[in-house]
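All protein chains of the complex are present and in place, except for one that has been dropped.
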Amino acid sequence: MTDAAQPRPDETYSYLGPAGTFTEAALKQVHEAAGKHWRSVNNVGEALADVVDGRSTAAMIAIENSVDGGVSATQDALATVAGLRIIGEYLVPVNFVLVARPGTRLDEVRVVNAHPVAYAQSRGWLERELPDHAHLPATSNVQAAASLFENGLADAAVAPPGIVDHLDVEVLAESIGDNPNAMTRFVLVSRSRSIPARTGADKTSVIVELPDDEPGSLLAMLEQFSTRGVNMSLLQSRPIGDEMGRYRFVIDLDGHVEDERVYDSLLGLRRFSPKVIFLGSYARADRREVEYHSKYDDEIFIEARDWLRGILSGEPEED
Amino acid sequence: MTDAAQPRPDETYSYLGPAGTFTEAALKQVHEAAGKHWRSVNNVGEALADVVDGRSTAAMIAIENSVDGGVSATQDALATVAGLRIIGEYLVPVNFVLVARPGTRLDEVRVVNAHPVAYAQSRGWLERELPDHAHLPATSNVQAAASLFENGLADAAVAPPGIVDHLDVEVLAESIGDNPNAMTRFVLVSRSRSIPARTGADKTSVIVELPDDEPGSLLAMLEQFSTRGVNMSLLQSRPIGDEMGRYRFVIDLDGHVEDERVYDSLLGLRRFSPKVIFLGSYARADRREVEYHSKYDDEIFIEARDWLRGILSGEPEED
Amino acid sequence: MTDAAQPRPDETYSYLGPAGTFTEAALKQVHEAAGKHWRSVNNVGEALADVVDGRSTAAMIAIENSVDGGVSATQDALATVAGLRIIGEYLVPVNFVLVARPGTRLDEVRVVNAHPVAYAQSRGWLERELPDHAHLPATSNVQAAASLFENGLADAAVAPPGIVDHLDVEVLAESIGDNPNAMTRFVLVSRSRSIPARTGADKTSVIVELPDDEPGSLLAMLEQFSTRGVNMSLLQSRPIGDEMGRYRFVIDLDGHVEDERVYDSLLGLRRFSPKVIFLGSYARADRREVEYHSKYDDEIFIEARDWLRGILSGEPEED
Partner (left out) sequence: MTDAAQPRPDETYSYLGPAGTFTEAALKQVHEAAGKHWRSVNNVGEALADVVDGRSTAAMIAIENSVDGGVSATQDALATVAGLRIIGEYLVPVNFVLVARPGTRLDEVRVVNAHPVAYAQSRGWLERELPDHAHLPATSNVQAAASLFENGLADAAVAPPGIVDHLDVEVLAESIGDNPNAMTRFVLVSRSRSIPARTGADKTSVIVELPDDEPGSLLAMLEQFSTRGVNMSLLQSRPIGDEMGRYRFVIDLDGHVEDERVYDSLLGLRRFSPKVIFLGSYARADRREVEYHSKYDDEIFIEARDWLRGILSGEPEED
């Protein structure tokens, strides 16, 4: 698993490294990635560039945190980098430990190195237990811990539990995250045009622009789903960026594009919107079967098509 | 044009007779019917039975009057007699004359024979000009006039203007209808399974039952049209008849079933409703081109289908 | 109960007579009318004119039949005659007997006198038992029977069962109606401005015109009810009459105008529509309690108003 000897792109997976990050924990859940080359990169942009440029077969990137919300960089990259597809979804519980160079005592800690998101999520603990600490920001959770050995600026670091496998640190406190149920949702992104098979427990992701900012155009978009019984599990607005007040929407739908009700919703969406990006259909991380009213069953759609085709072809209807 | 010698059914048209009725005036607008056998019947039920049993190729029946509203007998027959299709629509201005046996003077008129609908539509004139008259009801507009010669019960009759071509009556007053713009809308009904060609100025008629009487099911039905930009020109509720409060809906849509937006609406309708009767697509009587927003153009539907088919087949998208 | 000696208008009830009609059966259900003067009239127009002109305190009129649908004359009169209010609703089972002059045998019957609606509802029986009969239309069910003694034109008449209390007729057949569950719904109409008290089992009737015939205006109207959880038990379109294709809607809502959700719906309706006629709130004939989701309870509306008033008045909110 090193960069040496030009690993084949179809055997390479990019992820936000280094070893020990939550992203690496997500990648460990991917069976196909076991034993392949894992390429550690510095940010979402690099990970997606690896995929686009063919250096990697896929990239694992964080897309949403249950406490912080959508990862803007990811959502914006998926909206603007062409040719990407989500092929899998993974959930990683997010918790943190406070680590230090061996021999450090908790009451000696004055400066804490932490990635801003990690800091925000363990701030309650830090303010309670270390009321006089100062915060030094880091570019990643692992880098926060690594910096302990690079310079003497910080006394301790907020890091993922897996850090102990990679660095010679001492754990001063465990489970310091403010929300014990915090989760990060990751997606595996590739350039492949083939859509993962329907499992019955699927998601479909799209990014949509509204036709204009008339009152009611958002409502008209959402009706494309509701009139076909398709539930949204995510609706996130992101600025298009050209001027204040113009947004695109990142949407996760329950179901697979091969489900008739999802397929028909996407047709309606495409007719409605000046720009729809299909990001993929893939198995849900939680494997929970999609629930929907039986009146939106595939058979209902097929029966209606047969009925109307029969009418157009001049067959006698049955009642 | 007599009943003798078994006219061929494919050359026979049934209509509410006798000669001189508004229905006959509607049938005169049908080019294909010129020179064929015209079969005069007594009511809508007979006319449709002729079609169903193969005695006639088509029947002309009144379906709506601009003053009185929908013709219940017609709407209910179309909902319950299987296998019928509307293949044309015709408008006839409805006006009335007051006629009498030759030699009668207006000031001698005491009893007026009139079909109840004709009576209702000329009641203003009758009450003003003949304040002391009594009304004797007739089964049809022509029979009202014919009865003048059958018994001495009435002194005058309310009749269509064309009556003078058929009976030796004297016109006591013209244009006695209360609404000078009154119109009756007729439809030509056949058993043919072939749908009249799309003209751009078409109507599509359906009869629909709602899935149940939950709040919102009517709204959900109408959304099938509105989300595809399809306008309704008629929405008429009729009792299903089994118990008070259960209705079916007679609906006229702007457009032809071969218009993509109408086709897709009908698919949605069929998925939604436990019972949809397709009554046909046919040219509008007024030949007025259907107006709709360009975002519901056929091309938009076709483009969306191509886009999604491309995605499912694994083609690279273009933006 | 005669017209003599100028009965006081506040003690007079108008109804479609004569004695023996279904309308009289409906009026018998009105406790307040017992012992008062009952004024028999010939049609809906006369009945409503009695109310408008102050000759009667109220009029009983048929508004809907479970088989034939809405009574157009009534619906149109309520839309165009100003100042009327519905104050009660009554249901009368509709069945028919075939009657004749004493001594007549069924196999002697050739001509049957019947009001067109009664004829339509017993047509199945008549065509089966008297296949060669001819139909002579009458202006009312009772007049059909009465005419047996006025002229020799008909041999038998279709009449309400109660006819035997009023005329010396012989019943040739009972229960000849095609639908044994047929019902007619009547309303009691007055000029009173006071609204019957809320009972929990109420209806509210309105007549509404749509703002224009843009696609979607009907949908927008129905949303006024659905967003407040108000169910419609009747939606009937009637031509406005000025030109083909323009309609007004007769609507019955579940609930009383003093129910918050109905009150708020009517506000929304009035803002939306160029013309709303409030026809009244009154107890349902079937006394069935109105069902609605608890999220549309009065308290929810009151709580929301209190909350927003508090905000506007500068009070600190509680959560």
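Labels A, B and C are assigned to the chains in the order they are written; within every chain, residues are numbered from 1.
What we mean here is this: contacts are C-beta pairs under 8 Å (C-beta built on N, C-alpha and C of every residue); 3 or more make two chains touch, one makes a residue touch a chain.
Keep in mind that what you see is a predicted model, and the values were worked out from it rather than measured.
Novice: Where does the absent chain touch, in terms of which shown chains it meets?
Specialist: Hidden chain, whole complex, touched shown chains: A, C.
Novice: Write down which of A:238, A:275 or A:305 is the residue touching the left-out chain.
Specialist: Missing-chain contact among the listed residues: A:238.
Novice: Out of C:106, C:153 or C:267, point to the residue that touches the absent chain in the complete complex.
Specialist: Of the listed residues, the one touching the omitted chain is C:267.
Novice: Out of C:8, C:31 or C:295, which touches the unshown chain?
Specialist: Only one listed residue reaches the unshown chain, and that is C:295.
Novice: Extract the touching residues of subunit A with respect to the undisplayed chain.
Specialist: Output for subunit A: 64-69, 72-73, 91, 116, 120, 135, 137-139, 153, 179, 181, 183, 185, 213, 215-216, 218-219, 222-223, 225-226, 229-239, 241-245, 247, 292.
Novice: Considering the whole complex, not just the chains shown, which residues of subunit C touch the missing one?
Specialist: Residues of subunit C in contact with the hidden chain: 82-83, 193-195, 211, 220, 223-224, 227, 257-258, 263, 266-268, 270-272, 275, 278, 295-296, 300-301, 303-305, 307-308, 311-312, 314-317, 319.
Here is the rule we go by: only the chains that are shown with their structure count from here on.
Novice: Pick one for the touching-chains graph, please: line, ring, star, complete, other.
Specialist: Graph shape here is a line: each chain touches the next, no loop.
Novice: Between subunit B and subunit C, what is the separation of their C-alpha centroids in Å?
Specialist: Spacing between the chain centres: roughly 26 Å.
Novice: Averaging only over C-alpha atoms, locate the centres of subunit A and subunit C and give their separation in whole Å.
Specialist: Using C-alpha averages as centres, the distance is 61 Å.
Novice: Going by the touch rule set out above, which residues of subunit B reach two or more other chains?
Specialist: 223
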